[in-house]
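Excluded from the complex is one protein chain; the other protein chains are retained at their positions.
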Amino acid sequence: MESLKPRPTDVMVKCLAELIRDGEVVYHGLTSQIPVLAMAYAWRRLGRRFTWLSVSESNMPVVERVRVEPSSGGPGTEPLSVGVVTTMDVFDLAARGRVDVMFFGAAQIDAWGNTNLTVIGSYEKPKVKLPGGAATAFLFPLVKRILIWARHDRRTLVERVDFVTGQGRWRVERGLETLLCTNKALIEFTREGPVLRALHPGVSVEEAQAESGFKLLVPEEPRVIEPPDELGMRIIWEHDPEGLRYLQKYG
Amino acid sequence: MESLKPRPTDVMVKCLAELIRDGEVVYHGLTSQIPVLAMAYAWRRLGRRFTWLSVSESNMPVVERVRVEPSSGGPGTEPLSVGVVTTMDVFDLAARGRVDVMFFGAAQIDAWGNTNLTVIGSYEKPKVKLPGGAATAFLFPLVKRILIWARHDRRTLVERVDFVTGQGRWRVERGLETLLCTNKALIEFTREGPVLRALHPGVSVEEAQAESGFKLLVPEEPRVIEPPDELGMRIIWEHDPEGLRYLQKYG
Amino acid sequence: MPSSKLASLGEAVELVEDGASITISGITFSRNPMAFIAALVKAGRRDLYFIDREPGLGLDVLAAAGALRGVRAAMATFELYGLMPTLRRLVEEGRVEFLEDTCGAVIAGLRAAAYGLGFMPVRGVLGSQLVELHERAGTWRVIRDPFTGEEVVAVKAIEPDVAVVHAHYCDEYGNCVIEGPRYEDELKIRAARRVIITAEQIVESDALRRLPHTLSSTSVHVDAVVHAPGGAWPTAMYGLYPADYDAIREYRDYAREGRAREWIEGRLLSRWGW
Partner (left out) sequence: MPSSKLASLGEAVELVEDGASITISGITFSRNPMAFIAALVKAGRRDLYFIDREPGLGLDVLAAAGALRGVRAAMATFELYGLMPTLRRLVEEGRVEFLEDTCGAVIAGLRAAAYGLGFMPVRGVLGSQLVELHERAGTWRVIRDPFTGEEVVAVKAIEPDVAVVHAHYCDEYGNCVIEGPRYEDELKIRAARRVIITAEQIVESDALRRLPHTLSSTSVHVDAVVHAPGGAWPTAMYGLYPADYDAIREYRDYAREGRAREWIEGRLLSRWGW
């Protein structure tokens, strides 16, 4: 067990965890070590009870036994599943409006919540060929609440994404909840614009704005996301004893 | 064990059995006790080796253990299946051109091999509401060889079917094999018309024609379908110890 | 954690309203949810619209109980026991509407609903007079493949209000397993608005852990779970009991004489304490 001092990554875990509600149907995809920890945190520290599904095709795993690995899609992360529930099955449920929460990463995100996971530069002449959006374009119009996690800097939070992989604007115009947990803040995308809902401890509104490539709305004083307490940190470490969550360098 | 003397029903079983070839993918549907016996006969008496699939979702059953029941769709007929292969799976294979043989019944059939399993009289004001065509309309355009079994009389072999459930003409115009085993004869539907290929023992061309509501072509002397021999009859009885095959009254 | 969905037959039957469209598990004489059908008869449900590929006993019992306004099926048969004893008569008399379908198209329509789509294309079918029936009913339309221009039948999504499926075992949340033939039951579970699982056995979720196979239904699909041991009788239950053909033939004989109701009350409802 390493330090119980929460780092920004751990605050992101808690930020995402708090956005999961009782009774919801929650699914995570690949490279989703942080969402997996958020689901475990929501279950164990916040006592939320939801239907846990995932790209590893597990169903209602024994949460205490969840362990993040370099892949969040293999059989190692979520053992003791109740049978096998395929991703196809979950995506069909999503198409029927039955999936409540899905997590997505983003290399770029704009003021509408449009996300880019496709390419930096142009599609034809890429500067950086990104992994691709996976289910992003498919699920953005279908899932009730989309939780995005990303780095809070001006390369990521941009005025205009190089490529619209995830159609955030489509969601926002229809009033579908779309939220972003960064390593500094919690931002909600609304019809009026991106609203700064909460800040990591020690981060000011000015800093959050300065590191954003688009204008943040601050209709009321953002709350502070209390970092995980000692019990919370013990739970996070229990599920990630190697500290893999820090590999993505959110601090 | 009852009489080993073959009856017309038993000759129909053999007529159908002889139309199954080595290596083919063969599927049977509901109310298909006669096709089930034909498949068992082809396997055991004629030594044909094929992929045995069915509406009971069995796959490569132990043929020696096959027993006809009042339903050919339940788990009783074909025990000891190699796993479960769904009808949906087989129908998808058919849509991809991978199913070679399917058996269909018909309440009426015309000179093109169009079949009616829908209604006697008009659809809106039925004289007799028939069971319906099941997969007929779906599979007629898709399966390589369709084997129909029906009663040989002028109420069944008609000039014009009351309702085109099975699009025989569609098949025949495309040169797809479409054959009919009756309790008197084997007829093949061709672009030129229905050809009398073979007769049950003791049935004359004249009798077969007299009991048909459409003109039969007789380009060459029809062969005689030799009835099942004693071993063949023992096999049929083994698979149908109660003589359920005679319930459909083909003689 | 999803919520517990355990219910009695009497409670679950409240999920089916008069006039609802309904589909059931199994085929002719296998794995029909007969316990639930008894509950529907007991509750006096009316004007149901019945959708299935190849139904048998369960359908005729509902017809005989006066529960149906219409049927959509690819084949409705008692197999070697002849035409559907009651339904056949009701359709011939014009008292129940019957829309004949064909297997692949029923599957396509259920798939469309299960995948959240408005329609699905289907191969085959063209050239059958069924096309006219369905174009008139608004359930199929002949369209062109947008890539090849080829004509193809589009089937409108078939989304029954309720699917009732009799399974081998199920936990209280609705994670269930069917063994042996599935027919389209796993698809029906995914196509319907509401799903009721009746099961031979209710098991702890823990008993389903390490099961290396896909579930027939998950908690997300299911609205009610009913413990109904022997709930397919007199139809067959793979691995557990064969079809009771004597009982089915007896029903058929009663029904042909117009006395189906007697059999239903004396033989079926009585089994469930009604």
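Going in written order, the chains are labelled A, B and C, and every chain counts its residues from 1.
We take it that contacts are C-beta pairs under 8 Å (C-beta built on N, C-alpha and C of every residue); 3 or more make two chains touch, one makes a residue touch a chain.
All figures in this text were calculated on a predicted structure; none of them were measured in a lab.
Undergrad: Which of the visible chains would the unseen chain be in contact with across the whole complex?
TA: A, B, C
Undergrad: Based on the whole complex, identify which of B:T9, B:S56, B:S72 or B:T86 touches the chain you can't see.
TA: B:T86
Undergrad: Out of A:F103, A:F140, A:F189 or A:Y250, which touches the unshown chain?
TA: Of all options in A:F103, A:F140, A:F189 or A:Y250, contact with the hidden chain holds for A:F140.
Undergrad: Hey, which of C:M1, C:V152 or C:V203 is the one touching the hidden chain?
TA: In the full complex, the listed residue that touches the missing chain is C:V152.
Undergrad: Since one chain has been left out of the picture, which residues of chain C touch it in the full complex?
TA: 108, 111, 115-123, 138, 141, 143, 145-148, 150, 152, 154, 156, 168, 179-180, 182, 212-214, 238-239
Undergrad: Using the document's contact rule, name the residues of chain A that touch the chain not shown here.
TA: Within chain A, the residues touching the omitted chain are 30-31, 33, 55-58, 69-76, 84, 86-88, 91, 94-95, 117-118, 123, 125-142, 163-167, 169-170, 244, 247-248.
Undergrad: On chain B, what residues meet the omitted chain?
TA: 23, 25, 49-51, 53, 59-60, 62, 80-86, 89, 92-98, 142
In this section, only the chains that are shown with their structure count from here on.
Undergrad: Can you tell me which chain pair comes out on top for contact count?
TA: Ranked by C-beta contact count, first place goes to B-C.
Undergrad: Just the number, please: Cα centre separation of chain B and chain C in whole Å.
TA: The answer is 28 Å.
Undergrad: I'd like to verify one number: the distance from the centre of chain A to the centre of chain B, where each centre is the average of its C-alpha atoms, in whole angstrom.
TA: 59
Undergrad: Between chain A and chain C, what's the gap in Å when you average each chain's C-alpha atoms?
TA: Chain centroid spacing, chain A to chain C, equals 40 Å.
Undergrad: For chain B, which residues are shared contacts with two or more other chains?
TA: none
Undergrad: Please set out, as single numbers or ranges, the residues of chain C touching at least two other chains.
TA: Expected reply: no residues.
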